[in-house]
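Just passing along the structure, written as structure tokens.
One chain of protein is taken out of this complex; the other chains stay put.
On to chain A.
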Amino acid sequence: MDQRAPNLLDEALGLVDEEKTKPWPLSSRVVLVEDRVETSGAFVLHHLLKRALSPHSSNDVVVFLAFSQPFSHYDRVLRKLGCNLTAQRENNRFFFLDLLVSEFPDGDEGNRDGLVALYGKIEKLVSTSFQENKKCITIVIDDFSLMEVAANGATNYVLDFLRYCHALTSTFGCSLVVLNHEDIYSSIERPALILQMEYLADILIKAEPLATGLATDVHGQGVLFCESRWCN
């Protein structure tokens, strides 16, 4: 099977590149993936990982902030998709930050070590890669609601972190992919966090269950929203 055989998601995101001349089309873009309890949107992350780490583009680097699953899980999933994460990690193309047990308490005084230090780490990885002439750097966050829990609910704190990462997209031309759960915020009256994230995002991908219920072969439906200024 041709590894680059495009599917609808690729086409919608502009990832189809026959001549391999265009740069990574998600550069400087923010992608927000929203999912629900019934339908997980993690498959979009796996797919983007696979595309970002494909052998054709040896200049790509992925910085992965994992709050949800350990490395072994992604390793197995991507292996089935034809991508060897262990090898990519050794080649310094895939940086996996295991944040499953990390806590980021927000203190009033200067105890903001957690997220500030994390941002510093990311910024260092991104700028080093940029200086090494890596064309496309992708930062992936899986998933953002768990970062909120790690910060004990300090919404402004995590939003600041997100904005700083967003600033990296314009400074270094990297792309930012974030996964969050839309049904958590749908019952809040003014869900500031998700609204701000949707505002920052250039591309919004929603994974939803089928309106008609269960089906054997179809697991759900995806809706892709794209900011008009970026669409070609």
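The rule is simple: a contact is a pair of C-beta atoms (placed from the backbone, for glycine too) under 8 Å apart; a residue touches a chain by one contact, two chains touch by 3 or more; residues count from 1.
The definition used in the following text is that contacts and distances are computed from a predicted model.
Per UniProt, the protein behind the absent chain is "Elongator complex protein 4"; the candidates were "Elongator complex protein 4", "Rhodanese domain-containing protein", "Beta-hexosaminidase subunit beta" or "TRUB2 synthase". Within the set A:48, A:150 or A:178, the residue that contacts the chain not displayed is A:150. Note that of A:69, A:127 or A:196, the residue touching the chain absent from this view is A:69.
Interface note for the absent chain: among A:13, A:26 or A:42, the touching residue is A:42. The chain not shown here touches chain A at positions 37-40, 42-43, 46, 69-70, 72-73, 76-77, 80, 100-101, 103, 145-146, 149-150, 152-153, 181, 183-185, 187-188, 213-217, 219.
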